[in-house]
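Heads up, one of the protein chains got dropped from this complex, but the rest are sitting where they should.
Letters A, B, C and D mark the chains in the order given here, with residues in each chain numbered from 1 onward.
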Amino acid sequence: MRKVKNKKKNTQADTNLTKIKEGGVKTTIIDYDETHYHEKVAENVQECFAYSESESVTWINVDGVQDPQLVKNLGMFFRLHPLLQDDIMNTDHRPKVDFYENNIFLVTRMLSFRQDIKQIETEQVCFVLGESYLLSFQEDKEGDVFDAVRLQLRSKPKGKLRNMGESYLFYVLLDTIVTSYVNVMEEIQEELEELEEKIMNEESIQQPTKKLYDLKRQLVLVRKAVRPLLDATSQLLKEEGKFLDSTNFYMRDLRDRISQVSEGVEIAIDTCKSLLDLHLNLTSKKTNDVMKVLTVMSAIFLPLSFIAGVYGMNFENMPELKIKSAYFYTQYGMAFIAVGLLGWFKLKKWI
Amino acid sequence: MRKVKNKKKNTQADTNLTKIKEGGVKTTIIDYDETHYHEKVAENVQECFAYSESESVTWINVDGVQDPQLVKNLGMFFRLHPLLQDDIMNTDHRPKVDFYENNIFLVTRMLSFRQDIKQIETEQVCFVLGESYLLSFQEDKEGDVFDAVRLQLRSKPKGKLRNMGESYLFYVLLDTIVTSYVNVMEEIQEELEELEEKIMNEESIQQPTKKLYDLKRQLVLVRKAVRPLLDATSQLLKEEGKFLDSTNFYMRDLRDRISQVSEGVEIAIDTCKSLLDLHLNLTSKKTNDVMKVLTVMSAIFLPLSFIAGVYGMNFENMPELKIKSAYFYTQYGMAFIAVGLLGWFKLKKWI
Amino acid sequence: MRKVKNKKKNTQADTNLTKIKEGGVKTTIIDYDETHYHEKVAENVQECFAYSESESVTWINVDGVQDPQLVKNLGMFFRLHPLLQDDIMNTDHRPKVDFYENNIFLVTRMLSFRQDIKQIETEQVCFVLGESYLLSFQEDKEGDVFDAVRLQLRSKPKGKLRNMGESYLFYVLLDTIVTSYVNVMEEIQEELEELEEKIMNEESIQQPTKKLYDLKRQLVLVRKAVRPLLDATSQLLKEEGKFLDSTNFYMRDLRDRISQVSEGVEIAIDTCKSLLDLHLNLTSKKTNDVMKVLTVMSAIFLPLSFIAGVYGMNFENMPELKIKSAYFYTQYGMAFIAVGLLGWFKLKKWI
Amino acid sequence: MRKVKNKKKNTQADTNLTKIKEGGVKTTIIDYDETHYHEKVAENVQECFAYSESESVTWINVDGVQDPQLVKNLGMFFRLHPLLQDDIMNTDHRPKVDFYENNIFLVTRMLSFRQDIKQIETEQVCFVLGESYLLSFQEDKEGDVFDAVRLQLRSKPKGKLRNMGESYLFYVLLDTIVTSYVNVMEEIQEELEELEEKIMNEESIQQPTKKLYDLKRQLVLVRKAVRPLLDATSQLLKEEGKFLDSTNFYMRDLRDRISQVSEGVEIAIDTCKSLLDLHLNLTSKKTNDVMKVLTVMSAIFLPLSFIAGVYGMNFENMPELKIKSAYFYTQYGMAFIAVGLLGWFKLKKWI
Partner (left out) sequence: MRKVKNKKKNTQADTNLTKIKEGGVKTTIIDYDETHYHEKVAENVQECFAYSESESVTWINVDGVQDPQLVKNLGMFFRLHPLLQDDIMNTDHRPKVDFYENNIFLVTRMLSFRQDIKQIETEQVCFVLGESYLLSFQEDKEGDVFDAVRLQLRSKPKGKLRNMGESYLFYVLLDTIVTSYVNVMEEIQEELEELEEKIMNEESIQQPTKKLYDLKRQLVLVRKAVRPLLDATSQLLKEEGKFLDSTNFYMRDLRDRISQVSEGVEIAIDTCKSLLDLHLNLTSKKTNDVMKVLTVMSAIFLPLSFIAGVYGMNFENMPELKIKSAYFYTQYGMAFIAVGLLGWFKLKKWI
């Protein structure tokens, strides 16, 4: 079951938080432009500030958002609106974009499909895009999907990524997230195809309906991440602010990809429904077949057994019993009835 | 069953009401600004008027709206439109926002889930937001969900709530109401998850379909409260009047929360439908299984019984009966038929 | 079955009608302002014209529209467009509003629920709102839902109704019609609740599906009246003409009421569908239960009867028959088989 | 099955057509104004041109569009766009309106219901409305639905039709087509009502589901003609060109009629679905009833037959057989079992 766990946000509470930075939170600073590239893991948040003042692009990535003080400090330095700070720490948001005076705030969800439990796992990723800086916040501490981007930044000084500023970096990171949707959809569709083939061949599958139901649930989860992101991207495209002009074509391309995923999700959900309907039809067809066998068997043997029963009665005066060939005539009669009924069922196309 | 009980409103009737203020109605006045805070329970409505003339924010909360004279007096003093007064007293309104010349009128519904009867209870809460005052009207007299807000007002003189004026207070109260939706949705989703698990495990639940039907009804009730409120909030955001400018970001955030709840409701309703379909599929699967057992049993024993019947007949001339080992041959024949039929059913994957 | 009986209107035919005013048509003239009130039943249509020239509000109500000459005469005097005249006489219109140069034309449907046949009856009511006059045309001659309004006009010289002009009168009459929808919806919802309870308790109702189907048909009829009226009211609100400015707030309130009814209709239709689904689920559940009883009975008694049949055979050489306690052993064996099968069914949760 | 037979149009092919005018095509010219009226069947298309130059309204009606040369000649004279000419000859278009520089082109479909085969037949009718001329093209040569209009033109020199120009003629012809929809809908709804009554009374109808399916197909055909025409009419109303200003009110009225038909179609389609659902519910209810009878019969007679079987065994030592009243006790026992089971089924409300 999907759960809309939006715990009451402490928007109106002045959060005099005393908790000190947890060890689990990891902050990575990357500062680069065409000519230089600097990367370090920050020990404390103040280290970040030094870089952001330069003209070069500063990308601060925070893994784990359990440290309100860190977010608060960053927020103070980059002048992030209190609501934006709350949104970063509340990891149950649906994807959305908010335009603040001096930055753009985007909430997205990264998806991954765990093969072992056939379940989608989802993680919130937020971005704050400002002038010459990009902040990214990942809910989960383990693993890092952005490593590939880092590698590219590091190794290709002549690449677009190094030369096109923070909004291109923003686009590339978003693209990474959309790729995660594509991958998840491929896994789900493989599952779906497998199920479909089994249902079509009427292989004795273990509870196909439950599996279908489960797949549909996973798809609803994907839709929940994709659909609002599509809206958000459209809003990004409409809002022709200073940050995004240079990457307009790229963002448009991204929106096309998202809408392709979104269409794929709808089709897959529809396929689930169709397969369930197909399965119901096939089951009712099978029940009908079983019923026919039962009816044919009963219809033939009930009258025959009745006849046998009649001549098994113990009345003293039953003239037939004394007729010499009565037994054989009875057998012929029985055979005749059986053949007649079989013919009738044949005619009705039951057998 | 939901009931649209909009009793004919007495819009065109001049209400010369003679009923005097009921004891059940409780009016609380809170007057505050950055520097002072005053709270009292008003004995009569005239006490309210003294406060409202000051520059400080005046919040008048009325519990119970059975006293038309009270509403009329307040209406006269704050120049509330007659229709607005009618709307306050009619507790079956769907949520809506009305923009009057000198105030904004918002109707919402507070929800709560009663665990014992597994039913949602709903209560109308109206707000009138004007310059430096906020009126709130609660249908129900018992309990008070706004106590937390009062506590905050009282205890945190430096808090945002004390410093940001009546529209922020308005936002905080609305937020309290939205939180009630979130809580109700969590309870419902827990119920739904429980049902889902039981259906999936085919545990013998008591009437799962009825429970699903009931849950769906509750969800429709939630939707009835949430969806129009979402529209109303969007209208509030569009209407960039004097009252709401300072809390624009907060209202936007609120709308995001409401739309998240609304999405959750839709998904939950869809889940109910899917579960009902799943249950129908599983039931028809089970019927099929039961049918198979019946058919296999009948198909095996009907012919065998028939054979036994034949040799139970009392014809005088039945040569087989005299053959010495006929009984045993018959038994072998019966066993052969039974095994053959079992093999055939095995082949058909019925057993 | 709903019937879209829009007989070909004689728009292009010059209607040289010679039929004289039927006795069944009743025309009532009410002329009032703040200071005077005059009411009379008109003998012929010319009487109406005298009043309309004054500055006071003239309300002409026509019960029964079978008299084309009357409509034509009124049309000539008030300069009604020929199409408008056709529309008045064609009583199968869906609700709509038309804005003509010097008046507004509104078609609505009044609803009533006949308890005896559990059917909704519907009657067309048209309004022509012009400067200082209001014409209303009712399809049906019997009864008059507008009596309450007349009473109020007569008895309350200081009331809003007397002082706020023709557009307020228009609003009050429309409100009367909307109240008829609310009443009908309440009756239907009571029926629905009763059915729901019976289905939920699996009481043996007479054909619940047919009753549900019938209720849904009634609801579609209500929707057919309500939905276009909602559109028409929205158009009225958008069209800020000279006639409606003073009652803008009232019309908005009316639209809210209509949209509440409309929502109620949708929910009720959806409930019908859900109940039908629930009933199908319950029926298939019951079939499954019946099947289980049949299968358990057959599975137990078919083998037992077979055994009895075997020892009822008349072979001469059946050694078992001669064993002394064979009969009792057989009984024990039968009991053992019965208990074993019962245990197996218990295990399968069939009993 | 509906067939979208849009054969590849020869838009890019220069059609040097050599085929001469077929005898089957019939061209009628009517030229009229307030004072004169002239009607003739044209031998060749050139006859048409003489009339069109006058100020009076020229209506050229072509029955049968198999003659490309005719269309080409007309097209040349009235300066019709090549695509427009193609569209006239392609009789599988969905209804649409195209606004060309000097004329308006409207494609509609005329419907008729053939009672014998219970099938809707459809015929394309195109209009070209230009200044002081109207061209109409009918796919079918037989019959002529426009005869009534011609009669009116001929016989009523003072009628609106003669005085209001080509756009009013256009409106009247369209009105004729919409009337054909209304008539077809009435026939279908009668069929539907009949089916409904039979299903409700559970009369043994021949394959009600197939009939419903068939009706739904017919309704989809109607929808295919009505829905795009509604769009086209709305476009006509928006496009306030020189041709249509004088008949604006009439076109608006026409659109209202079309939207009424369209609504009727939707309701009828929905009724088909509901009836199918109802029928499925009733069938499953009946299956349940049949099952109950079977189960009750089996549950009573299986144990009784078993008891009879037991005492029919031929064991030598069966003490009960020798007891004097054993037979009667057995009968009592059997009666007791039967009554007990009947009581139990009564309790379960199966009988």
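The rule we apply is simple: contacts are C-beta pairs under 8 Å (C-beta built on N, C-alpha and C of every residue); 3 or more make two chains touch, one makes a residue touch a chain.
Note that the coordinates shown come from a computational prediction; the quantities given were computed from them, not determined experimentally.
From the set A:31, A:87, A:166 or A:196, the residue in touch with the chain omitted from the display is A:196, counting the whole complex. Among A:79, A:114 or A:156, only A:156 touches the chain that is left out of the view. Not every partner is drawn; the one left out touches chain D at residues 1-6, 8, 11-14, 81, 83, 87, 93-94, 96, 98, 100, 204, 209-210, 213, 216-217, 220, 224, 276, 279-280, 283-284, 286-287, 290-291, 293-294, 297-298, 301-302, 304-305, 308-309, 311-314, 318, 320-322, 324-327, 330-331.
One chain of the complex is left out; on chain A, the residues touching it are 152, 156, 158-161, 172, 175, 179, 182, 185-186, 189, 192-193, 196, 200, 249-250, 252-253, 256-257, 259-261, 263-264, 267, 270-271, 274-275, 277-278, 280-282, 284-285, 287-288, 291-292, 294-295, 298-299, 302-303, 305-306, 309-310, 312-318, 349-350.
One rule holds in what follows: only the chains that are shown with their structure count from here on.
Counting steps between touching chains, the shortest path from chain A to chain C takes 2. Both copies, chain C and chain D, contribute mostly unmatched positions to the interface they share, with under half of the numbers common to the two. Its C-alpha atoms superposed on chain D, chain A is turned by 145 degrees; the angle is given in steps of 5. As a whole-number value, the distance joining the C-alpha centres of chain B and chain D reads 42 Å.
Look at where the CA atoms of chain A average out and do the same for chain B: the two points lie 26 Å apart.
Those residues of chain A in touch with two or more other chains are numbered 312.
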